[in-house]
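Note that this complex is displayed minus one protein chain, with the remaining chains in position.
Here the chain labels run A, B and C in written order, and each chain numbers its own residues starting at 1.
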Amino acid sequence: MAGAVVLDFHATLSNWGRWGEDDQLGALNLITPEITAAAAATVRSGRTVSCSRPLNTQAAPDNPSPVAHHMIGTATEGWGADYVAVAPHGFATSHLDALCHVIHEGRLFNGYPAETVTAHGATRLGIHHLHDGIVTRGVLLDIPLVRGVPALEPGEPVFPEDLEAAEARGGVRVRPGDALFVRTGRWRWRDEHGAWDLGTRAAGLDASCLPWLRERDVATLGSDGVSDVLPSRVDGVVMPIHTVAIVAMGVHLLDNLDLDALADACADEARWEFLLTVAPLVLRRGTASPVNPIAVF
Amino acid sequence: MAGAVVLDFHATLSNWGRWGEDDQLGALNLITPEITAAAAATVRSGRTVSCSRPLNTQAAPDNPSPVAHHMIGTATEGWGADYVAVAPHGFATSHLDALCHVIHEGRLFNGYPAETVTAHGATRLGIHHLHDGIVTRGVLLDIPLVRGVPALEPGEPVFPEDLEAAEARGGVRVRPGDALFVRTGRWRWRDEHGAWDLGTRAAGLDASCLPWLRERDVATLGSDGVSDVLPSRVDGVVMPIHTVAIVAMGVHLLDNLDLDALADACADEARWEFLLTVAPLVLRRGTASPVNPIAVF
Amino acid sequence: MAGAVVLDFHATLSNWGRWGEDDQLGALNLITPEITAAAAATVRSGRTVSCSRPLNTQAAPDNPSPVAHHMIGTATEGWGADYVAVAPHGFATSHLDALCHVIHEGRLFNGYPAETVTAHGATRLGIHHLHDGIVTRGVLLDIPLVRGVPALEPGEPVFPEDLEAAEARGGVRVRPGDALFVRTGRWRWRDEHGAWDLGTRAAGLDASCLPWLRERDVATLGSDGVSDVLPSRVDGVVMPIHTVAIVAMGVHLLDNLDLDALADACADEARWEFLLTVAPLVLRRGTASPVNPIAVF
Partner (left out) sequence: MAGAVVLDFHATLSNWGRWGEDDQLGALNLITPEITAAAAATVRSGRTVSCSRPLNTQAAPDNPSPVAHHMIGTATEGWGADYVAVAPHGFATSHLDALCHVIHEGRLFNGYPAETVTAHGATRLGIHHLHDGIVTRGVLLDIPLVRGVPALEPGEPVFPEDLEAAEARGGVRVRPGDALFVRTGRWRWRDEHGAWDLGTRAAGLDASCLPWLRERDVATLGSDGVSDVLPSRVDGVVMPIHTVAIVAMGVHLLDNLDLDALADACADEARWEFLLTVAPLVLRRGTASPVNPIAVF
């Protein structure tokens, strides 16, 4: 896809102003209380499944800034206590990006100026605005399943027709307010081949999926990678999904999820929809939170 | 209450072995898939409410080890990115205690030896065992509401009859598998009087509530304080709720929640029950996680 | 002193360009190898004295961001190991300011633009340029000693005539290339009265000392406070010593030293000069380093 076409998406797919000029939530506004209630009503078995990797304290090619975890109380002191330090945007950490994470041509989503992202935190679009969490219908589109492979190759793109094939396979259709999860099989690939620098090669969505995402009006998008296919296949745009979805559309992204257990549960329950809850830490002016999204069937 | 009586609770209220000798979940076993599904079925309006305080980066008498929040990318670098470091057991942080947090006479819950709590993490009862989250019915017992005060005084105890009065007031009865939240009004007190060292004086449950909690078989217990009244009113036992609930009964505690918005929502919805989701970070061998519990009405 | 006079100092006392337009060291250029060798030749008794406070892990009014110190190996693991995290510019930490610490009207020392101080570190005037350390003659001017008091009052100014009285009392004259330490007795005051917010009231140098410092050509300036008297007594200039000494004169400052043991040693040795060594950590692009300056008599 040509770079100019992707740059045009900033105009053609824009949600700026759609929810008011002071809006801090972007496409999460699509999750009305009615949608939340309807999602809860889909629960059948009560089975719950984590979509998070364990926090990773070991340096690796996809984890150059490992989580620090230190005990500050042990048997010797008579109690257990600890400390954890996370830079959540790393490629090994399941996290929710705030809309202040990405800047495009000096602007954040809704037109806020880049200068609002200061060394004292982001004064607009911080993660704390999501304090009441994301509770909506989740849909898993399992691309390796529809392709009949254990995992996509790093660098392999996912197109709108793949998303629709996965919808058909799962008997589900993505609709406004949904949390859409796209599985590429990244962790199975890593288990077999070892860690690699995800920033150089990652399976994920081709930029041609952007109009589809906007048309379906997803509230949030998650993946076991970073949603973007890398390299991006778009001249001059490193991460078109991150840039357009976050800045133009106001869609929060969930990166580096672990969707393997979820895929197994979906297959087992024969349902590719579920109640999803995402509960970011209330970090004022923060650009992200590590999260453990929970699916309830 | 005499210290000897509380010490006897370790025998009389014990859940050791109840869920197997290798059990890592304690009273969370009471949350069956059926209970989770039934809790989801209670959702009506779809309103969601956070039960977490913002992470607090300012030192205060109740926050001697403030959260560190640093930006590692800003407008200058062209993206927003940050770093957060938390010692979650502090009095200012909403967190979920793992069962490895408390040691009593050389033992953890289920009889595991204290020595399993090492400087490399807890090899038993770590917070990561809760990766699939807590999804169950939540019940709020709002003690200031039934007492007709804005907040309990620091050091003011809550007795079983208060819990039952709040049940009656709310038209709800605590039952096996519930997440029980007891509100004392701590943050309203703090707003008015300023921060103080909660470790010296806190409103909370008197030790006489312990048999009641065991009889009702709560799955988890949370409070806007630390559940314990402090001082404890029990000779020789500093925190009887922490010690007996965690070590003997295997009940995970949620400390320093913010239950003010939840209380307002309960009053507004005229319902003191809700779907509760708690999604701890998957920190292997960890003793706690900062959490943002979300109530869904 | 009028604000306009202090602002004029940026022109009249400037060292910009004095050591070349690419200079990264400022007044430390005054410490020639000959001066270092001469300082070593003053050593007589071989007594060594620390000028550092212990790193402070306890929150206090002058320590809102305490040092984090965690053990990562203990007896249980079979070895001792730890982790330490410091934000060195705090009022409780003995540290050496890099010249990139202070910005005045969009400029750093030598005219470098403020924009070089990025969220990825300072690309000019970083602390790592001082990797070979500061080794020169140190001189202690003990102001409480000449005033006959145990400690100056917080907010009490020190004038050029005080500096000269202390020189006369010590039989020493400050000369080019010296490290000048000015003692106010801050820690003795704190021991007696408790910690306070040093940012609101601190004994230190009046802005009228600036021409004196420039005339004597000190290489670096240290104090048991922050060198500046606070409030500054200068309309519109919060910290004139920090601003003019660092930005105009290129003089590195050493803040929050502990000069009590040094003062005792000077009195005992009857010498107010010594060999001083300061060895900052080699933190690329850093704005400061915690340090433990060592005086050798």
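The criterion applied here is as follows: a contact is a pair of C-beta atoms (placed from the backbone, for glycine too) under 8 Å apart; a residue touches a chain by one contact, two chains touch by 3 or more.
Predicted model, so just to flag it, every value in this text is computed and none were measured.
Identify the residue among A:29, A:45 or A:65 that touches the chain left out of the display.
Result: among the candidates, A:65 touches the missing chain.
Name every residue on chain B in touch with the hidden partner chain.
Interface residues of chain B facing the absent chain: 68, 70-72, 74-76, 83, 119.
Which parts of chain A are in contact with the chain that was left out?
Given the touch definition above, chain A has residues 58-59, 63-66, 68, 71-74, 76-77, 85, 87, 115, 118-120 touching the missing chain.
Quickly run down the residues of chain C that touch the omitted chain.
32-38, 40-41, 43-50, 52-55, 57, 68-69, 71-75, 78-89, 98, 100-103, 114-122, 128, 131-133, 135, 275, 277-288, 290-294, 296
Convention: only the chains that are shown with their structure count from here on.
With over half of the numbers shared counting as same, classify the chain B/chain C interface as same or different.
Because over half of the interface numbers appear in both copies, chain C and chain B meet with the same residues.
Just curious, how far off is chain C from chain B if you go by their C-alpha centres, in Å?
47
Give me the residues of chain B that touch two or more other chains.
68, 71-74, 85, 87, 115, 118-120 - these are the residues of chain B that touch more than one other chain.
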